[in-house]
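Complex shown without one protein chain; remaining protein chains in place.
And then chain A:
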Amino acid sequence: MSTVSELKASGQIWSLHDQASPGTLLSTGFAELDQLLAGGFPANTVIEIHSPIGIGELRLLLPCLTRPLIHAQLLTFINPPLLIGSQMLQAAGLAVEQVLVLQPATAQDALWAAEQCLKSGCCGAVVLWQSTLSIAQLKRLQLCAQHGMANLFIFRGQQQMQLSLPIALSLQLSPALQGLKVQVLKRRGGRPMAPMLVDMTARWPRLALQNTAANSALVLSHSA
């Protein structure tokens, strides 16, 4: 019993009954996702997202990322796998001057930069692409996020069978025809739920397919 209570005290185990106060929640901008997360993303903490690249994972975050920037704050992308498109940022309603893109040389520098951005109090949100993360590193990031009242979204690779981290929210994204399939791997104070489809057709009609893709053509690359 003592080991369980120790783990509880260190925040590595929690149960539904003694859940902490839900704290501030940030609406995700998608009704289904808000419902799945009982209101939205938890604010001022670290959120982990397992997703392949290019299936709409950034678009899922966009409504939430652009919202706090009303207060003239920065949005920081650290280590994006490709260039972040300025035109996309503009279309999302962001001034490009408010966006910083960092390309640190090492993973350690990336974590340092994330900490600095979170702590500074002038970043609304930080998006970090990083596959490995230790418990100690996560704790530091969480403290910084709390301190600077900012959110950190970490995009990690698809391999989810890693060390279990004491994280507030962990999501697994997979592609779907109309948008994304979201599965909650872990949510503080939440019970396991079935994966849910987030429909993005309303926001991005051209980035969704009907089930019967009648009028679409198949293209074979010339090298195939």
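Assume a contact is a pair of C-beta atoms (placed from the backbone, for glycine too) under 8 Å apart; a residue touches a chain by one contact, two chains touch by 3 or more; residues count from 1.
Keep in mind that, in the parts below, contacts and distances are computed from a predicted model.
From the set "Extracellular solute-binding protein", "DNA polymerase Y family protein", "Spore germination protein KC" or "Aspartyl protease family protein", the protein name that UniProt assigns to the chain left out of the figure is "DNA polymerase Y family protein".
Across A:102, A:135 or A:185, the single residue that touches the chain missing here is A:102.
Checked against the hidden chain, the listed residues A:10, A:90, A:131 or A:164 yield one contact partner: A:90. Contact residues of chain A toward the unshown chain are 24, 43-44, 52-59, 70-74, 80-93, 95-105, 109, 112-113, 116-117, 120-123, 147-149, 174-176, 204, 206-207, 209, 213, 215-224.
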